[in-house]
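Shown here: the complex without one of its protein chains, the others still in place.
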Amino acid sequence: MKKVWEVYPLRVAFASIPAALIVSALAITLLPPSVSFWVSGAVSAFSAFLFVAYAWGRHAGGLLVAPAIALLFCMNIFPLLWSFGLSFFHYRANRLAPPRFAGLHYYEKVLTDPVVWDRLQVTAQLVVLTVSLQMIVGFLLAMLFAKQFPLRRVLLILVLTPMMLSFVAVGAFFRYYYEPTFGLLSQAVRVFTGEPYVLLQSTAGAIAGIVFADAWMWSPFVMLLVLAGLVSVPKYLYEAASIDRISHWRRFWNITFPYVRSLLMLALLFRTIEAFKLFDVVFLLTEGGPGTSTETIAVYVYRVSFQYFKTSESAALAYILLFTVIVLTNLYLYFANQRNRT
Amino acid sequence: MKHVNTLKAVAGGTAAVAVLSAGLMSAAPAYAEDVVLRMAVPDWPPTRIMKDLFDKSYKAKSGNNVTLEPDFIPWPDYYTRLSGSLTSGEKRYSMAVSDSQWLGAFIEGGYYQKLNDAIDADPELQKIMESLNPALVDAYSTYPHKSKNYYGFPQMPDVLVAYYRTDVFCDAGEAAAFKAKYDAALPCTPEEMNNADWDMVQKFGEFFGRKKGENLSGKALDDDFYGIAYQAGKGYDFSTMQIASMIWQHGGDIWDETKAPTGKAEGVVNSPEAVAGFERYLSLLQYMPPVVKTGTMDIFKQDELFREGKVAYMINWIGFAESSIDAKTSKVSDKVDFAMAAGLKESDGSINRTYNIGGQPFVLMTWNDETTNTEALEFVKWWLSAETQVAFAKAGGQSGLKSVYEDASYNDFRPWNHAFGASIGNQKDIWHIPEFFELLVQQQAEFDKAITGQQDAKSALDAIAKFQEELLQETGHIE
Partner (left out) sequence: MTAGSADVAVRLDSVSKRFGNVVALNRMSFEVERGRLFVVFGPSSVGKTTALRTIAGLERPQEGRLEINGQDLTHAPIAGRNVSMVFQSFALYPHLTVRENFAYPLKEARVSAGDIAKRIDEIAEILKLGHRLDNKPETLSGGEQQRVALGRSLIRRPDILLLDEPLTNLDAKLRDDMRTEIKRLHRQFGITIIYATPDELEALSMGEEIAVVREGHVVQTGTPDELYLTPKDLYVAQKIGSPTMNVMGANLGGDGTSIEVPFGSFALPDITLPPGARDLKVGIRPADIRINGGAPGGISGRVHMLEPLGDITIVDIDAADQRLKIVVREAEALSLQPGAELSFNFDPARVHVFDAQSGQHIT
């Protein structure tokens, strides 16, 4: 007797993916959302079932991760695909009107919108500043903590604390820190100048405030990674170097740095992606002000999505951003690999 | 709009069944049902008090076992949480407290229930609508604005009033110095303070701005002190409420949705009068605590500064008044008094006090079943009964019922009530159209640039007018 999994080859299961996509697309176009949701869900589930049935017996081990993948599919992949689909339709989440097909309308709109480009510029500015500051401070902190000194462990825990705080706590903290009447910063400046210090008054001040807060929170993360690199440098290399009478600078550059470089690049990647999505600190500290001079693209997406309820437009924008980040990441990985090979 | 027609049919049917069942009930003991009124509410005293009053005194006339289950949601999350629940389709709430500006968006979305049929079918509700202050009905209930379509009832009406420090304004030494400097009397009683116009407020600002170490009311200050404060925050509507008020007072206007589709934004929003009003607003910022320069002096910051004793005179919502006289939360609890917020002195000597309306209505949802809806309306009638409203006002709330707030005894409930009744009729509202948030966010950003000194009043209003003209044309609100 033929077993279930021998009835069809794997390509049938693979073929079910485009079939499911087409059926879902049709369902979304033709049927009201409350029905098309279930139709799409059912065809996706069927497609998944084909894979599971195929794998049954052949790759039983793989099936053990099936629940996790199923969960991932429900919680992550499906909503992702769904919102991706929505970006090609006229749809607002606060209206009951069913989606109408819009093609690439929203992509065109977003890409030609001067507001979007302005927000991207603001974002790029913040990314460059905050990531550079984090890298420098994180690196210096790591150099410091790579050495042994009294109270090192206690200080290390203290330095790591910001990273573990919630964004909101950090935002609220810095809001008070910069506050001209009660804030510590202003109080300190007042000792010298006699005048309250209003940091967030100017664009430069607001950017500085955001960059400092973000760097305060995330430099420890860079430090952790760099520190991992620093402590992995075998001690005997330094001893060999001192016997070879190598200068401190050259010792750092040719012995220490190569061990840290890949981790540093990793930190750079993480922090750049994260900074690209900078939202919380901006929203809590300046709400994007003064004016819109610190409104990052993430804040703008939030506004389009949840304040203006332009669901399709925000989905299109979000996917363009996702695409940008993926391209940047891959470019980066490409260059990093090139470099490692030489 | 197919679903609206269906709704009418359902509503009509509901009313018929309600009448029918009311008739039946008088004849035979009704079968008591459990009805839960689940309501989204912001977490603050007016809603807490409502829940208390309900639990203490509400008894459904139908005999049903009705419970009120509010979800208390913090203010900063409120819009996101409510819109999230509504748009997700979970149909969790049968009622909600809603800011008046959200009406358009959620009515167009098909979430808020139109109440005309229910009101037409129920004389009691008609009576309530008539006895409410018309400004409240316009702002809280009508969509399109000032039409005859009704959607909401006042949960808590709020107005902008003046908070001031009696220890500062009623100090004899200060009064003498003020007199010497400006040849004018320093107001002390609420009646005197009610006469304060913007020129006077400017004098307050100038006169009471004191550095650390200088004297105030005969005592040396241990920190800087500031004359005045009003809202100038970038978040939500935390500058628009004051700026729109001052533009109206100076004879200017915002884009008026009731004049759609012929009403323009260009030329109206940036009219010379509007510019003058906004310039007046900006001119007073220099006398305020320095945080105003950052564009983050929202209503919460103002309130905090006042309670910390840093400010002599502040314009803010009445909703904050309770905490300013509570010794647990306020350093100035025993030296605060209240008056009507300042306005513009007209040529005839009267003061124009047109202000933006505050407070929130509550609304019913379109998906309520008959029983729930009937009980919800019964709850509304109970809430807006004179008896409940008096109890609410005594506990610290405000009432929009003329019979309640016009009664002489009302002024004795809380120290700021005398300013409420006098102010409520002067109120207008900004827009209610679904695009309201886009208008608001762009306007707040432009205002913020002006507040933080990056552009002048004219260029801010020009930019706003241009944006609104384009957006509103695109969306069909302007021809």
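Chains here go by letter, A and B, matching the order in which they are written, and residues are numbered from 1 within each.
Keep in mind that, in the parts below, a residue touches a chain if its C-beta (ideal position, glycine included) is under 8 Å from a C-beta of that chain, and two chains touch if they have at least 3 such contacts.
None of these values were measured; they are calculated from a predicted model.
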item: Chains shown that the absent chain touches, full complex; value: A
item: Identified contact with the non-displayed chain, of A:15, A:96 or A:246; value: A:246
item: Positions on subunit A contacted by the hidden chain, ascending; value: 234, 236-237, 239-247, 250, 254-255, 258-259
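As a convention for this text, only the chains that are shown with their structure count from here on.
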item: Cα-centroid distance, subunit A relative to subunit B, in whole angstrom; value: 38
item: Residues of subunit A defined as touching subunit B within the complex; value: 34, 92-96, 175, 178-182, 186, 194, 196, 198-203, 206, 286-293, 295, 303, 306-309
item: Residues of subunit B that touch subunit A when the two form their complex; value: 3, 80, 83, 86-87, 89, 105-106, 108-111, 211, 223-224, 233-235, 289-291, 293-296, 305, 308, 310, 434-435, 437-438, 441, 445-446, 448-449, 451-455
